[in-house]
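Removed: one protein chain of the complex. Kept in place: all other protein chains.
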Amino acid sequence: MTGNTFGKAFSLRTFGESHGKGLGGIIEGCPAGIVLDFDKIQTELNRRKPGQSNIVTQRKEEDEVVFYSGIFEGKTTGTPIGFLIHNKDEKSKDYDHIKETYRPSHADYVYDKKYGFRDYRGGGRSSARETVCRVVAGAIAKQIIPNIRFTAYVSGVGELQLNSTYKELDFSQIEQNKVRCPDTQMASEMETYIKQIRKEGDTVGGIVSCVIENVPIGLGEPVFDKLHAELGKAMLSINAVKGFEYGSGFEGAKMKGSTHNDLYNTDGTTQQNYSGGIQGGISNGMDIYFKVAFKPVATLMQSQKSITKDHKETTVEGKGRHDPCVVPRAVPIVENMAAIVIADFFLRNKLIV
Amino acid sequence: MTGNTFGKAFSLRTFGESHGKGLGGIIEGCPAGIVLDFDKIQTELNRRKPGQSNIVTQRKEEDEVVFYSGIFEGKTTGTPIGFLIHNKDEKSKDYDHIKETYRPSHADYVYDKKYGFRDYRGGGRSSARETVCRVVAGAIAKQIIPNIRFTAYVSGVGELQLNSTYKELDFSQIEQNKVRCPDTQMASEMETYIKQIRKEGDTVGGIVSCVIENVPIGLGEPVFDKLHAELGKAMLSINAVKGFEYGSGFEGAKMKGSTHNDLYNTDGTTQQNYSGGIQGGISNGMDIYFKVAFKPVATLMQSQKSITKDHKETTVEGKGRHDPCVVPRAVPIVENMAAIVIADFFLRNKLIV
Amino acid sequence: MTGNTFGKAFSLRTFGESHGKGLGGIIEGCPAGIVLDFDKIQTELNRRKPGQSNIVTQRKEEDEVVFYSGIFEGKTTGTPIGFLIHNKDEKSKDYDHIKETYRPSHADYVYDKKYGFRDYRGGGRSSARETVCRVVAGAIAKQIIPNIRFTAYVSGVGELQLNSTYKELDFSQIEQNKVRCPDTQMASEMETYIKQIRKEGDTVGGIVSCVIENVPIGLGEPVFDKLHAELGKAMLSINAVKGFEYGSGFEGAKMKGSTHNDLYNTDGTTQQNYSGGIQGGISNGMDIYFKVAFKPVATLMQSQKSITKDHKETTVEGKGRHDPCVVPRAVPIVENMAAIVIADFFLRNKLIV
Partner (left out) sequence: MTGNTFGKAFSLRTFGESHGKGLGGIIEGCPAGIVLDFDKIQTELNRRKPGQSNIVTQRKEEDEVVFYSGIFEGKTTGTPIGFLIHNKDEKSKDYDHIKETYRPSHADYVYDKKYGFRDYRGGGRSSARETVCRVVAGAIAKQIIPNIRFTAYVSGVGELQLNSTYKELDFSQIEQNKVRCPDTQMASEMETYIKQIRKEGDTVGGIVSCVIENVPIGLGEPVFDKLHAELGKAMLSINAVKGFEYGSGFEGAKMKGSTHNDLYNTDGTTQQNYSGGIQGGISNGMDIYFKVAFKPVATLMQSQKSITKDHKETTVEGKGRHDPCVVPRAVPIVENMAAIVIADFFLRNKLIV
């Protein structure tokens, strides 16, 4: 009821605050007998971790995951997978200045109102550090469905917007630059822009696009748990996300049916794919693609007006090390949350026949 | 696991196909002792029902709800509320032409692939008629939280887009026109446009905007069940929806933090509201507002190429009575799904203290 | 959260009070493509219905089930199965005398305390009439797993206890007598005894035993959802049940390990079956057997002291038509609840490999 569990057949429950002893989770429902590739899990964590380049936060967190159960002799046993990521770089004194202050557009104020008090160190449970557990679970989810390919990339940073469709892009370039934008020219502009934003002590929002290829037909449930509804929830549950659209998205709302309808080829594929690979909430075998909008990070390296717990005026300024733009590190989070959703539906589909 | 249940503390499970005997649902978790206003429930159903004006489908469905349980002497008893809406206008012969044919951008094809066969009459379970049950539940949800005001309206039909913010609009005008657009000038243009689209045998997409006012601080759960994540899922689970954004939405992704951050007033309200009334997944007491993108209805009154079950080429043309644009009738669906989400979080909040 | 839903993969949510318009339910998770035998469903309902013999209540309820959805051309579609049983014999005036009175060992008092008021007609939601929905769902569950055989029977009425093991009994006799006891001599004694009890205006408790044969190895989950834990919950959720034991049960608590351990045959079967077909919460392919204890029905046809809503002394005496002993009619309820549990685990097992 308190919303720390995601998924039904493949299900992740997480715990942990950014400045406690550690974060972790329990995965229920991973099938038995999967030979896990632990390097792949660590690779995903490394893509998410702070300090990987000079356009993201310079915090050093190693983010090593320790598995406690559910794996025996390298294979999943079908029992719950418990895991832990220790917090090693706990500079909670970085946060003493916000103990009594509500940072604008953070969750400080609402936590105090909801729970009566809060763990003020680094945002506590509302910290984006919580997503590290999602990446672990997603990296395992991917190994349940190894034939399905998840590719996320940055398609917007502030006003810099990539206008190409995903078909026109060279995905092999994504991990070749710090921004994780497959268009190298655009990536370079974005990088320059982010550096400038950081110099200003400011932050900027962005867009992550994601494509899921080689999806079997039939995933998704027809009413409340439509495939895109769960994907949407998964994405909107990531810190800083403000919007989600799939297939034709908001542009589709401007179109006529005679243009928008995806006509069939005789093999069951469609000529266009405005549907975004999903019809009636169920995958149709075409590529699934969607976009996720991230707001600018709320922590600024400049002074802002705010209020104290006692509702007095004050000012607050970010300390420590923060991302000027969250989207490069959000790429693996988006991908791995998508993998959790698809693995869950993949398993749920076994129940229907 | 098959996704016909929505909500946790206040929870709706639905059943029913568009051309079976009827549709219905069971609401679990409605608190005891609420004196229900049945007229309000019927009013919501009337706002959703077909045939209300000449810009929506001309099907006549009375959509009278019969309650079977959970209510005694006009009050909720705390036990499950079972309800039924009989299907009265079951012209299933209207659908004989699609028995062997997959309509483009409908769910026919994926149902056959997922389940092995399908109820082909009127889309079966994938029909938007399923939303009638959501409206019943939403109309009850609203009565659990009578002080919270839900207002949805049409803000876009095809290229016709309302650019005013919700603060500039006169909500009292919404129900005064067939389109349910609060700007009467725009409403008139939209109406004309929809009529033209219908004449062409075509359809067009649109946008529904929604505002939730007078929300208590503290609703929503911090991680997976963020308030906007559940709202997003609720909206994306409505037929034909392609996108969801709240607060600054996709525009927010272009902004800088120094602009986007909502600075506090000393009373805890904020000067702007780019956050859309939600911070860290939890309501902050400011208005919640969001937009929902609907694709054009897939059933056209014109001939389209398609394929048969045997993967032969064929053509298909809509028969019966269909909406040229779904958004006017989607307005109460959006509102009532929002009410279900908020009532659920309102109840869940009782558990935390 | 209000506990009107049972099962995870195969899941039943019910509604309905004994003297409202009707009772019904929604089954989620029934796989697609099952050709339903409706006669079998009605047969189960007939076994449960009142008025079938002179040792059970003489109320006449036809208990015809109407299916609203989820079935097309005789086959399940994989979408939710909504069903309704109308209440036809609603003599709610039979209950006017208890409007202001709390019947001893009924739920009247606790309902008023929990919910603030209650539907006092016939026990409302706490009536055993609620179990009619379970029988419908169980009768469908059985058709998902047609090879598994469920056999319940009466093994005790008051002090009359059947001492034979189930292996020594002739199950074909169960439906040949009114008591549903497979030992015809004992059945006759029980029948005589129940008639005498009824004459006294009294009631008596009893035991239902149940055997599940031909269960595949591997059903059940190892920790909280052990097969016998779910079976136990299922049985304990039936009205009037006071105890549950499986395999060696309470007698097993007196035994030594050297006697109790079930030694293996080389084919994996065991020489005895004190385990009751379940080891570590998981079926081992041997017969599952268990016993369910039912208390005497609380409604007596004799005057008893009680209290009013205002906590004044009063007397209360049963009116209408009630069972002197509930176990003959409980036999199909036990069987069908067992079928729901086993079907649920049968489906859940598909997720693990």
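Lettered A, B and C in written order, each chain numbered from 1.
Following the convention adopted for this analysis, a contact is a pair of C-beta atoms (placed from the backbone, for glycine too) under 8 Å apart; a residue touches a chain by one contact, two chains touch by 3 or more.
On a predicted model such as this, the values are computed, not experimentally measured, just so you know.
Trainee: Which residue, C:Thr57, C:Thr79, C:Asn177 or C:Ser306, contacts the hidden chain when the whole complex is considered?
Mentor: C:Ser306
Trainee: Could you tell me which of C:Lys49, C:Arg125, C:Lys142 or C:Arg329 touches the chain that is not displayed?
Mentor: Within the whole complex, the residue contacting the unshown chain is C:Arg125.
Trainee: Taking the full complex into account, find the residue in C:Gly51, C:Pro104 or C:Gly320 that is in contact with the omitted chain.
Mentor: From the options C:Gly51, C:Pro104 or C:Gly320, the contact with the absent chain belongs to C:Pro104.
Trainee: Of the residues C:Ile197, C:Val211 or C:Ile288, I need the one that contacts the missing chain.
Mentor: Candidates C:Ile197, C:Val211 or C:Ile288; residue touching the omitted chain: C:Ile197.
Trainee: If the hidden chain were put back, which residues of subunit B would touch it?
Mentor: On the subunit B side, contact with the omitted chain comes from 1, 9, 29, 31-33, 78-79, 222, 347, 350-353.
Trainee: Against the chain that's been left off, what residues of subunit A make contact? List them.
Mentor: 1-2, 4-5, 8-9, 11, 13-17, 20-26, 28-29, 32-33, 66-70, 72, 75, 77-82, 84, 114-119, 124-125
Trainee: Taking the full complex into account, what residues of subunit C touch the chain not shown?
Mentor: Residues in contact with the chain left out: 1-6, 8-9, 14, 102, 104-107, 109-111, 113-116, 123, 125-126, 130, 156, 158-159, 161, 197, 200, 202-207, 217-218, 221-226, 228-230, 232-234, 236-237, 239, 242-250, 252-258, 260-268, 270, 274-276, 279-284, 291, 293-300, 302, 304-307, 311-313, 348-349, 351-353.
Methods note: only the chains that are shown with their structure count from here on.
Trainee: Average the CA atoms of each chain to get its centre, and name the chain whose centre is farthest from that of subunit C.
Mentor: So the chain farthest away from subunit C turns out to be A.
Trainee: If you count the contact pairs for each chain pair, which pair has the most?
Mentor: A-B
Trainee: Could you tell me the distance, in whole angstrom, between the mean C-alpha positions of subunit A and subunit C?
Mentor: 47
Trainee: Let me have the rounded angstrom distance from the C-alpha centre of subunit B over to the C-alpha centre of subunit C, please.
Mentor: Distance between chain centres: 39 Å.
Trainee: Just curious, how far off is subunit B from subunit A if you go by their C-alpha centres, in Å?
Mentor: Using C-alpha averages as centres, the distance is 26 Å.
Trainee: Considering subunit A alone, which of its residues make contact with at least two other chains?
Mentor: Counting only residues that touch two or more other chains, subunit A contributes 1, 9, 222, 351-353.
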